[in-house]
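Just dropping this structure here.
One chain of protein is taken out of this complex; the other chains stay put.
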Amino acid sequence: MADTDIRPTGDRLGDRFARTRALTETLAAPLSPEDQTVQSMPDVSPTKWHRAHTTWFFETFLLEPGLHGYRTYHQGFGYLFNSYYESVGERHPRAARGNITRPGVAEVAAYRRHVDDAMTRLLGGTLEEELEALVELGIHHEQQHQELLLMDVKHVLAQNPLRPAYDPAAAGPCSVARKPGWLDHPGGLVEIGHRGPGFAFDNESPRHQVQLTPFSLADRPVTCGDWMEFIEDGGYGRPELWLSDGWALVRQEGWGAPLYWTAPDRSPAWEIFTLGGQRPVDPGEPVCHVSYHEADAYARWCGCRLPTEAEWEAVCTTTSASPSPLDLLDRSRLHPGLPLGSGPGFLGGTWEWTSSAYAPYPGFRPAPGAVGEYNGKFMVNQYVLRGGSCATPRGHVRPTYRNFFPAAARWAFSGVRLARDL
Amino acid sequence: MADTDIRPTGDRLGDRFARTRALTETLAAPLSPEDQTVQSMPDVSPTKWHRAHTTWFFETFLLEPGLHGYRTYHQGFGYLFNSYYESVGERHPRAARGNITRPGVAEVAAYRRHVDDAMTRLLGGTLEEELEALVELGIHHEQQHQELLLMDVKHVLAQNPLRPAYDPAAAGPCSVARKPGWLDHPGGLVEIGHRGPGFAFDNESPRHQVQLTPFSLADRPVTCGDWMEFIEDGGYGRPELWLSDGWALVRQEGWGAPLYWTAPDRSPAWEIFTLGGQRPVDPGEPVCHVSYHEADAYARWCGCRLPTEAEWEAVCTTTSASPSPLDLLDRSRLHPGLPLGSGPGFLGGTWEWTSSAYAPYPGFRPAPGAVGEYNGKFMVNQYVLRGGSCATPRGHVRPTYRNFFPAAARWAFSGVRLARDL
Amino acid sequence: MADTDIRPTGDRLGDRFARTRALTETLAAPLSPEDQTVQSMPDVSPTKWHRAHTTWFFETFLLEPGLHGYRTYHQGFGYLFNSYYESVGERHPRAARGNITRPGVAEVAAYRRHVDDAMTRLLGGTLEEELEALVELGIHHEQQHQELLLMDVKHVLAQNPLRPAYDPAAAGPCSVARKPGWLDHPGGLVEIGHRGPGFAFDNESPRHQVQLTPFSLADRPVTCGDWMEFIEDGGYGRPELWLSDGWALVRQEGWGAPLYWTAPDRSPAWEIFTLGGQRPVDPGEPVCHVSYHEADAYARWCGCRLPTEAEWEAVCTTTSASPSPLDLLDRSRLHPGLPLGSGPGFLGGTWEWTSSAYAPYPGFRPAPGAVGEYNGKFMVNQYVLRGGSCATPRGHVRPTYRNFFPAAARWAFSGVRLARDL
Partner (left out) sequence: MADTDIRPTGDRLGDRFARTRALTETLAAPLSPEDQTVQSMPDVSPTKWHRAHTTWFFETFLLEPGLHGYRTYHQGFGYLFNSYYESVGERHPRAARGNITRPGVAEVAAYRRHVDDAMTRLLGGTLEEELEALVELGIHHEQQHQELLLMDVKHVLAQNPLRPAYDPAAAGPCSVARKPGWLDHPGGLVEIGHRGPGFAFDNESPRHQVQLTPFSLADRPVTCGDWMEFIEDGGYGRPELWLSDGWALVRQEGWGAPLYWTAPDRSPAWEIFTLGGQRPVDPGEPVCHVSYHEADAYARWCGCRLPTEAEWEAVCTTTSASPSPLDLLDRSRLHPGLPLGSGPGFLGGTWEWTSSAYAPYPGFRPAPGAVGEYNGKFMVNQYVLRGGSCATPRGHVRPTYRNFFPAAARWAFSGVRLARDL
């Protein structure tokens, strides 16, 4: 993995802090003040909110307790930019983030510079281990928001009938229309979860044993071409393929294809909206922006099932092919491809839905303090996704990483890998 | 009235066109791109949408049919900036206007310049009478949107806990804490409605007779000081004062004061959010931002009633005091005052709710063509307001003007004038 | 009118009380306990609630204040059976009436007998004038609920795919497929509103003058055959025919025909659900169960308009044909017909939408006390209907009667009569 060989010493931590902060600004650069302000649904946050919230995180958890003489940039920002930390105080309702026009992008940029300067001072000194761990957490937190920023602004731009591109220069599809094969696993006791050193979120621990029955995992994700067959076979119209809640959603929401697919009269000439703009669907690229329900129905349609997260991790960590590091600055990666040559592409094409409900590992303890609210309190009615996507920053993917979304969510870069019993 | 002495000749029409278009830009000038993009509730439209929609109106109804060789600025703008003209084509859903980030404010400004240039060419030639009437309508249409722009951006800014001002330099309250008196009317047959010359909307015609019973109208609007007495007397907690629907709204919405009033613990130290920022309520200024239901309950509380629109017009047109013209460029008028010296202030403090449901006058015929959708199709479940407000542009007030809003609406500059039977 | 020649002396008042109370029980008789319990939408009340509420009215407003030694039947019934009298105390939420299974129909019947016995004692003595007026009001109140009972249970039964009849023996359609003619009126000052003697609700007063312009009123209501032409001409699909709110409802609710009409594939073979069961639509019978919006769109489609309530009353009271009294016990009247021979059928086929918003007459004063909540507090966002329907009891129709419903309501026996300017 990209990260495990990096020791968070004071010096290199500062470098990584600076690089991470800079990447956020790079990602926001193509976006106008108007683009950065809008919230197109309650789950989406405005770009400028992401930029301010990640800054508030460092200000609140590092600078205020840890930098002598630091003065809070603006007394009202805590209320506006606290996301969900109950123990830190009251906050602005999430669904109303898009109503806030001020501070605007220029003032948010100034806020970022102010905090970055203070953080540079803090990181220039000797850091207690506890604060060092919080800086590390803040870096990974900001990396998560980099992906959210891209997911969210994609949703915003997609509301526009003019179909504006985030980056018209982004490369086109990058597909490998390879026939799928299977990676067998004999089952038995396996170990999953984080084992140090290197950073991991609290929800990846403790490492523990899980008993598996023999199974097989597909050696590549499901492609858009595979998905078209599902559509043409009436997959979105056959209740026997769907979980009961999923079928209700299909009817209520009128789902007939992945999010961002459109076609005149449901014709085979499917088009897709990407961060690079509107273009035809490439049958060879991984399918993306499907809900858990769609992933599950697709798997049932082809006589398979979704893997559990333990199965996924067990195969991922034993497959020799080392995943390629990703780089968001390489614009060719703003839509899922199969960039890993002949490898199984576990890390970095799309997030892959597992059948595992998001739950604490045996013996799980949330981190102490406010950051203990980071993961644990969301462990209900969500499903785990594994891997990483074209929008996940370099250094933020690892085989033990547990991403999670509700079963109905579609705006993440979420795809499907099949499993079956042996 | 400001307007009735102006003959819409080609030349002077062009001047008024230019002044009106310029005023819109002046009103938008204090607002950032972020401010101009947000839609804080379905009834509100973004500032940049107002700027583009009023432009689309001239492009669609004047330039495309009337200017030889004119080419539509952007094929996608018709869909985005048509408000509600069914006969002109499909359009973007009203409640989703705030999701559109592009065109941004700069491109909207370019669109305006493009259309203004073409309009200048059109107005420079000889105009058929029918087109001249549409230019006139377009000017008055844009004036309406100037007031809507201010109402809407006030609502947007009010969502922000930081309470940003539209114009911090706007003058403070301008009140005349005068004791109220009564203007008696003997009843009998009166004539109301528009009689030319001069512009009026189709809904102000035909002029016709109405039979009135003797009544009296207050010689000034209800003030904030009056309203505080209502609050202190428990007015928002006494169902017997309210229409049934109004009482349901009080409970459901938690109404306890006019919109934009806040007070810690409902204390007497009421504050108000204005376009000039947050400040204490001035007891002497007219109360504003109350719904029809609140107006009606207040009137019942003090043993009076709301006037009908015929009563209002009958008194307004026979009262000697001539109304002062308003000027939105005079920033002191961004909040209702009583600027009319000793006069009754019928035109230009706040809009005044009448008890009249918005309905066609006897013999009403909508204007022919698409602009026939302008007024008539809203004649249900709305109530008429008369007068004009601090946000109504000069030249857009007259005694026959019929403004209208649903009974629950509060974001207009709407106040109360009492009536009683004799 | 049926009622105006009846002097409410003590003796005859008691007879009418008894007949009215008995009719309610007759109307409920075909209904099972299950039928009488269900509330199929918030506007509908269960039959047994109607039976209990009308009883509570006499207990609360007559027996408790007026009958010496009377003891309230059940302390909990006031909360359950108060409809909307805020001044009488808290009450069960309207939309939850269908959740109450006890008291059941048998106990409600016992409650009715208990109150009837006590009322007989009260009416046997000398009654103060004020109480006498309340008895009169209670009788008319119960008559209103008789019609509501039929409207409501029709809606309940219509939810059932088995299409059960309220009374399978009810006669079939009774139509007169007469060509429509016009009744002209010269306009000018007319008087409308109640002039004694005889009972009227407070909202029918004061009698007052209204100035009319010359107009004409159709001499029969619109028929189902007329309506089929509207449907076949695409009336439900042409936005230019509809008020803006109405068009939104058409799309949102999928309206394509009057309520209770069904057809496979919108074929011409329309069927209708009536209290007598499912049967083909008779083109000659009056159209019924249309909303204000549909009535308005239909009128616009044929180049006419809806009458105002003043116009309607002016013609109704000057047309020589005396309306036939209705009798709900005559089962042939459970669906609108044109039973009045060659007359215009103003009273008793369907209620007829007027274009008049429900508003107080000039000088209107609600009745004193709790019964002042009877009418006045609903005077907003409702439209007046005139006439009376097949479900209105004998003695409850008169030319000055003002019925009212929201513009979207369809479950009343509401139809259309056209008007036009001369």
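We just call them A, B and C in the order they show up, numbering each chain from 1.
The rule we apply is simple: a residue touches a chain if its C-beta (ideal position, glycine included) is under 8 Å from a C-beta of that chain, and two chains touch if they have at least 3 such contacts.
Here the structure is a predicted model, which means the values were calculated and not measured.
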Option touching the unshown chain, where C:R71, C:R102 or C:K179 are the choices: C:R102
Identified contact with the non-displayed chain, of A:R163, A:R195, A:H208 or A:R279: A:H208
Touching residue (missing chain; options C:L157, C:L243 or C:I272): C:L157
Contact partner of the left-out chain, one of A:Y292, A:W312 or A:Y401: A:Y292
Interface residues of chain A (partner: the chain not displayed): 84, 86-87, 189, 208-213, 239-240, 242-247, 292-293, 296, 305, 355-357, 359-360, 362-363, 373, 377-381, 407, 421
Touching residues on chain C - with respect to the absent chain: 32-38, 40, 48, 76, 79-80, 92, 96, 98-102, 104-105, 156-157, 159-162, 164
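The working rule: only the chains that are shown with their structure count from here on.
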Touch-based graph of the chains, sorted into line, ring, star, complete or other: line
Centroid spacing, where centroids are CA-atom means, of chain A and chain B in whole angstrom: 46
Of all residues in chain B, the ones touching two or more other chains: none
